[in-house]
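A single protein chain has been omitted; all remaining protein chains appear in their positions.
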Amino acid sequence: MGKIAVFAGGLGSGKSELAINFALEEAKRAAGVVLADLDMVNPFFASREVGQVLERAGVKLFGPGGDLSFGDVPSIPAEIIALIQQENYLFIDLGGDEVGSLVMGYLSRFIKRWEEMEVFLVLNPYRPFSSELAGVSKVKQLIELAARVRITGIISNPNLVEETNLKTIIEGHRQVQEFADFLQLPVKFLCVEERFWDQLLPRYGSILKKLTLHLRPTWLQDT
Amino acid sequence: MKTVFKKPESLTDAKFHYCPGCSHGIIHRLIAECLDELKIREQTIGICPVGCSVLAYEYFNCDMLEAAHGRAPAIATAMKRLLPDRYLFTYQGDGDLASIGMGEIVHASLRGEKITVIFVNNTLYGMTGGQMAPTTLLGQVTTTSPYGRSKDWEGYPAKMAELLAQNEGSAYICRTAVNDPPNVVKTKRAIKKALQTQARGLGFSMVEVLSTCPTNWGLSPVEAMKWVEENMIPYYPLGEFKVKEE
Amino acid sequence: MKKVLMKGNEALAEGALIAGCRGFFGYPITPSSEIAEYMARKLPKIGGAFIQAESELAAINMIYGGSSTGTRVMTASSGPGISLKQEGISFISEAELPCLIVNVSRGGPGLGGIQPSQADYFQATRGGGHGDYRIIVLAPSSSQEMMDLAILAFELADKYRTPVMIMAEGTLGNLMEPVIVREAVTEFLDKPWATTGCVGRKPNVINTLHLSQEELEGRNRHLTEKYKMISKNEKRAESFLLDDAEIVVVAFGLLARIIKKSVMEARKKGVKAGLIRPVTLWPFPDEHIQAVSRTARTILSVEINMGQMVEDIRLAAGGKIPVEFYGRIGFTPNPEEITRQLLFIAEREGLL
């Protein structure tokens, strides 16, 4: 894992949830972990909603603050340019699609630590526009154009939220692997909820990553 | 003997409700003659405004809609997009088009909607009793500019043909008048050209017709025609402002 | 059965396409914009029309024109935009043009905020614009219902020649859930009234102007008869644990789903609670309220506003049972908050 990790992808592919999980995990090992919520597209279910959880774990959150956290206006946290250039573990949560990645395009010229940066394309093949190669390769191309960075790897995030089962994950991941092969990108991680971890570990080994859902309202889980 | 002049097929038998000498009747007839001559009555849908011509749906013998004040271009836009092989025309007065409907007309033109707008400019609100319109001339007295329209108080009259001709989406923009026989003939020619522009898919077309309101101007119909020539045409020059050929 | 993970807004848009919607005319506003964005991507590929209008006024009049061609058309907006569209909705209602209008609501008055809200209940259920009219209002509570009610909305709109509104909280529009994608609708009603060019028939006129008193009154009586028919046929509500319920919560939308949890929690603690979830906000399912007002002890209306639906509940209850109100603004209460409220009422009423 590099020192800057950027999470890009289609609208609703799971970027925020992944960025939170990766940041929290890094915080167990290292100090100076920063999560930048740069979702300018849509303020619903954004990582800024779990500020307290992050804070307790020692993750510093930078996002549209105060009244702007639910503001309908794009607002880039002022500190972000400095953060990009400092020694730290920076996790950047972008908004959906190429529109959400535009902010990265603006920031990319401040990046000096290119060799320490990973840019992930988060893919959930159960999302509209992500179930076919044409849609996926288009979103990849547009994101790279908008973000002015190359995507370095794919994070597979196949799920149907509460209705996910092993079959969903296995079939979905196979689909993601096919996309990855075509795009000539490595699948760096396969993310699954904790409840599937034990059964899937033997099959997928080191790419398997455990997810705790922080943004999903708990009351959805059995209604 | 052969008939050289009669009521066109594209008008119903209903009697116009307009005041004596009001040139709406002439303009209605010219549109209908164009529909007849182009043989497109059954392919045409017209949209009438709020204003004196609000009842125009009773007069045109084709499918017709009555619009909310100023919104006819929006209605025509959606209809043309969904029925691209049909002819859409809106019939709008100066309050409807240049005041409350300024947004709709400008954007229909900007988008290059393939519709034809017949814009009847008689310098005031006829329907509601002679109030000031965006096209009321400087110095002109109306019930809401009782001291005469002044540039400092009410501002300048809107030149819609010139304004819309600037838009890339406009394919044919022309201003005519119906104050004398030669100008009536020219108006018909312009309306036909506008409809042909629509048929060729070139973009937005509008004919602004300088018209009369003898009742609210306080003039006889004949005097009103002279008033158009003496007062309107000098400020609103006639002619084609935009002719896109392809 | 193929499931797709969809935001409520996407599911609604896809539902509209499944229902045969081929025209979208709108103006962007959070939190409804995903509907327009989804339509902008899909409609041009299937021969439909998508226009981002210059204003809500233009958009709703494009709906007037679009529907006049006999095509299934829709628009989507949020509170301030829906206010601007009211003139057009009044015209569309009087012209009896079928269409779907979506309000992914936000808080008000004024610009308010984009947080979850149900504050447009009055506007939606009373018609909203000028004149004597009503529109059918549907309130989905899941992504699946966003799709299914969009399909139903077009069916009802065509059947009764009326605008139908779907009203959803912004949270529902943005919440992702697995959705079963329905089969495309293939049967449509004939629309002999449509203005499509009068080839081989007499001209059609679509008009809302009625100069004579007799004609105007006749039109209003005709519409009223239609609204009575809709009231008779189309009331819909979901009942949950009502059989022995002593405290009945009434709530709609996504909020109602959360309150199901509260009801179950309260029952675990000995409170006989139940829930009525109106699916049609107009026509309001008053028979459901009347039924429980004979059997329950009290009704609690929970809304994300300062008390709007509670008035319809009181009208339906006709004074037979106390009706109380609990509301929040810009915030969807979590299940525990409502459970606490139920326990408080139960204790006060001696029901524990």
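We just call them A, B and C in the order they show up, numbering each chain from 1.
Just so we're on the same page, a residue touches a chain if its C-beta (ideal position, glycine included) is under 8 Å from a C-beta of that chain, and two chains touch if they have at least 3 such contacts.
Going forward, contacts and distances are computed from a predicted model.
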Hidden chain of the complex, named as in its UniProt record, picked from "4Fe-4S dicluster domain-containing protein", "Fumarate reductase subunit D", "Sodium:proton antiporter" or "Electron transport complex protein RnfC": "4Fe-4S dicluster domain-containing protein"
Which displayed chains the hidden chain touches across the whole complex: B
Touch list for chain B against the chain that is not drawn: 1-7, 11, 15-16, 18-26, 29, 180-181, 184-185, 214, 220-222, 225
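Please note the rule applied: only the chains that are shown with their structure count from here on.
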Chain contact topology (line, ring, star, complete or other): line
Distance between the centres, which are taken as Cα means, of chain C and chain A, whole angstrom: 34
Mean-CA-position distance for chain B and chain A (Å): 57
Mean-CA-position distance for chain C and chain B (Å): 40
Chain C: positions in contact with at least two other chains: none
Touching residues (chain side chain C, partner chain B) in the complex: 22-23, 25, 49, 51, 53-55, 57-59, 61-66, 68-69, 71, 73, 87-88, 91, 195-200, 203-209
Interfacial residue positions of chain C with respect to chain A in the complex: 3-7, 10, 14, 30-31, 34, 38, 41, 113-115, 170-171, 173-178, 257-258, 260-261, 334-335
Residues of chain A defined as touching chain C within the complex: 11-12, 42-45, 70, 72, 124, 126-129, 131, 159-163, 217, 219-220, 222-223
